[in-house]
Every structure is written in structure tokens, then in C-alpha cells.
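Of the protein chains in this complex, one is absent; all others appear in place.
Then we have chain A:
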Amino acid sequence: MASIVAFCWFAASSIAAVIEGAPLDSLGMLVAATAASVVARALTQAALDGLAARGAARVKSQLRRRAIEAIDRGGSASLGSRSSASLATVIGPGLDAMDGYVGLYLPQLILTAVATPIVVGVLLLADPATGIAVMVTLPLIPVFMVLIGWATQAMQRSQWEALQSLSQGFLEVVRGLSTLTIFGRQHRQTTRIEAVTDAYRTRTMKVLRVSFLSSFALELAASLSVAVVAVSVGVRLIDGAIPFALGLFVLILTPEAYLPLRLVGARYHAAADGIAASDDVLDLIATGADARLARAAPPAPETPRDGEAYDVALALRGVTVERAGRAVVSGLDASWRHGSVVAITGPSGTGKSTLVAAILGFVPAGGRVLLAGRAVPADERLTRIAWAGQTPELTSGSLEEVVTLGSEHPDPALVARALALAGTLDVPLTTVLGPAGQGLSGGQAQRVAIARAVYRALERDLGTIVLDEPTSALDAEAEERVVRGLRTLAGEGRLVVVVTHRPALVAAADVVLDLGSASARARLEARGPEVVAR
């Protein structure tokens, strides 16, 4: 700051001295001082910029970390209402939009708060008339900005939402391009994208026209002030009221009083996106916190029951799951032994997947879930049960990396065994999967997902394996291989629970739980809590 004032002073003095006819050699000190102040100013500037940017990067990383932690806490609750693409946009590029806000805007705002009073103070001391003129005009600028800002805030917000829906819309179109092509709708999308982007342009321009007004007001105030100062100083110079050097000094310094504020204005646009983006991220973080509260609802007290058969791997006691206020599963009792294959079956919508989610602890459920006779809290069940969901949900990496997901010391021998048990002999071991596990056919992906669950069961010696529709995409031969694998696993003393509608798999099961048949519950009740292996 001081370097700016010093530079203006020494530069003005040097010029005045020269014009007033001082010989060059008498200027040495002044010129040297000017040069020194320039260097000092340059160094300060570089240091400030660097610090600000580093701070911005740190804030961004922190927000990213917290957003991810929010997803961890919120889980599928935070995914339910948002698409993964929009979440990924918020956490990825969305946060990058904050660069402008945290990296440029905020530091400049702080700098302005510090620098402007100093410059105004110096001006007041040097030339009270100019100082007062600047003091009067400066506060007008923020007032204008706030007024215009109010008018544009809502528009900025809608622009960010438009950007988001646009980003999603485009990805949707790209993802669904083959479906669209089948119905001959791919060309119409071109028109749609054109129309949407043009609408986006129109909307953005509407916002920009207004938001540029704030910086217009700023620029106008700043440059008019310079003009006013120049004219007033000029008039007073004619009267000889102030010395020439002082007049020149005031002229050079006046723009510096407005510069920080002008930069704030200039950076405000870059910041606007960031403000909207930060809102989104903060929303997400808040959602995560809410979800945590929801999850932390007191679990039903679970106590082991006396006389529970020792060989029961998984027991359900009055398990009830509600979805949207409706009981999907109610009061279900079952006991399944080690060494058996259990098939849960029934038409769509009868709660097969919901029951699995309750067993695994994904959804809050009433009643108790006992593993090997012991009540296990919902969030610990996944350490005791190996699981493969309805969709393969593979990750990226080599086949071995994919299969050994979550393993700290991958064991190639176990990988081979797991793959064999899942009947994946037609998938080359050298396969490398793309992001989100792309690159395999539906049937191959399904068996790799089974292998992943089997590997986990083998490595950690888990007593229970739960597979949701493991053979839905397989042909009869491949299904037969999977069935053999599952029977082998059961033969080793594990409990294998499959949700399925495939007759071959149902036929291979020791116990069948049919959620669809109206009499299912009655039958279960009639046979008591123990559904024994046949």
C-alpha cells in the first residue's frame, strides 16, 4: 500500500522537477526512489496474489472433502433426490467455479477494505478538496452495487440452475443417444440442443446485461471522479492554490483509490457462479447432516435369544420395513442355517430387494436381524455379510482390482477361485475396466460382481453371502455354473441367500421364501419362527 503512495509521490515529483527545469543529474535520488517503490509494489502484488490463490485452493479442497463426507453420511438418502451426474457436477466442476469467488473476489474485497481508507486518507492530507470529493463518491459505488446486486441475485441463481440442468440434459442425451437413434429421434436432439443453448444464451445475456450494469456504474464513477479531480486540480493550479507536483500526485493517486473497488466489481461476475456453486455444496453438506440425524434414530434394542439354534447363520425376528409410509415387509420371521441356499422369490414390488436392504442395514427396519445368533447393529452388518446387488455396479481397474475391492492384501489364488465359483471363465484375466466398470457384457459384469462378493466371503471367511438377482442376465449354461458355485459355497458351511425369479436357481435352493404368494406370511407363521432346511 505504502509502495503505491510512494510510487505516485516520487513519480509526480520527478515529472514536476523535470518540467520545472531541473537538470537530469539532480534527479538521481527521485528516480531511484521511484524505481525502488515500483519494485516494492510489484513484489507485494505477487505475494498477495499467490497467498490468495493458495487460500482459495485450500478452501475448495476442504469443501470437496466435506461434500464427500456428507455423501458418506447421507448415503443413498442424499442420492435419492439427486442424480449422480448432478452430484458429480456439484463436487467436480461446480466447486472449480468457486475459484473466482474465493480466489479472486474475497481477497480483493479484503484488500479493498484495507487499501481504500489508506489512499483516501493520504489524499485528504495531500489535498483536502480532492480527498473530500473521493470520500463522497466512493460510498455511492457500493450502494449502487448492492442495489444492482439485489436485482441480479435471483437471475444469477437461475443461471446456475440452467447451467446444471443443461449439463445434465446434454449428458442424458449422450447416454440415451442409442435409444434415441433407434426411434429416429437423434436429429431432433440437435434442434433441441440448439434451442436449449439459444435459450441459455438469451437468459444469460439478460442476466449479464443487468449485472454488467454494476461494473458500468463503478467504472463510470471511477473515471468521472478522475475527470472531476483533474479539472478541479487544474482550476486550482491556474490560481496557483497548490503546487504542481502535488497536483500531479493527486491525479496519479486518485485512480488508485477506486482501483480496488473496480477490481471487486470486475471479479464479481466470476464470483457469482461461485456463490451459487457454494450454495449447492453447502446444501449438500447440510443434507448430509440431516440424513445423519435421521440415521441416528435409536435402533431397536437387540438381544440374543436364548435357545437360538447354534447353526443358524441369519435370523429375522419380526422384521418390518416401511417405504413412504407403507409397510413393504411386515413382521417377517425366519431362521436360515449355515450350509444352506435360500431363495427369496416373488413378483416385482413385493419387497424382495427391500428385505435384502433391511438385512444389510441399508434401510432402517423394525424388528431384529441376528447373525450367528447375535444381534448386529445395522452399520456393522456389511462387515459380516458378503453382498452383490441387482446391478453389477463394477468399479474401474484391472479385473483383479475389481474383484478384490476393499481387500488390503489381494490374494491372486483366491481371485482365481472366486472367479471360477462365479463361472467367469470367459472373462480374460487381463481385462481392464473403464470408469464405473465399463467394458464387459451384461452377463460378464453380473458374474464378475458375484465373484467380487465371493472373494470377500472367502478372504474374510464370512458366513453369509447375499446375492440380489445374480443370474438375471445369464443364459442357462452360465446359470448352471453359478448354481454349482453357490452350492459349493454352501457345502463349505456358508449361508447363501439369493433373491431370484429364475426357476433353476429356485430349484437349487434348500429353502424358498415366496414373498409374493398371499399365504406366505400365514405359512411362515403356521410353521413357527424356524423355517428349517428341508
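Before moving on, here are some points about what is shown:
In this text, a residue touches a chain if its C-beta (ideal position, glycine included) is under 8 Å from a C-beta of that chain, and two chains touch if they have at least 3 such contacts; residues count from 1.
The working rule: contacts and distances are computed from a predicted model.
Remark: of the listed names "Cytochrome c", "ATP-binding cassette subfamily C protein CydC", "ComF family protein" or "ABC transmembrane type-1 domain-containing protein", the one matching the undisplayed chain in UniProt is "ATP-binding cassette subfamily C protein CydC".
Of the options A:V226, A:A375, A:A420 or A:V512, the residue whose C-beta touches the omitted chain is A:V226. When the full complex is taken into account, the listed residue touching the unshown chain is A:V39, out of A:A2, A:V39 or A:A286. Checked against the hidden chain, the listed residues A:I118, A:L282, A:A375 or A:L405 yield one contact partner: A:L405.
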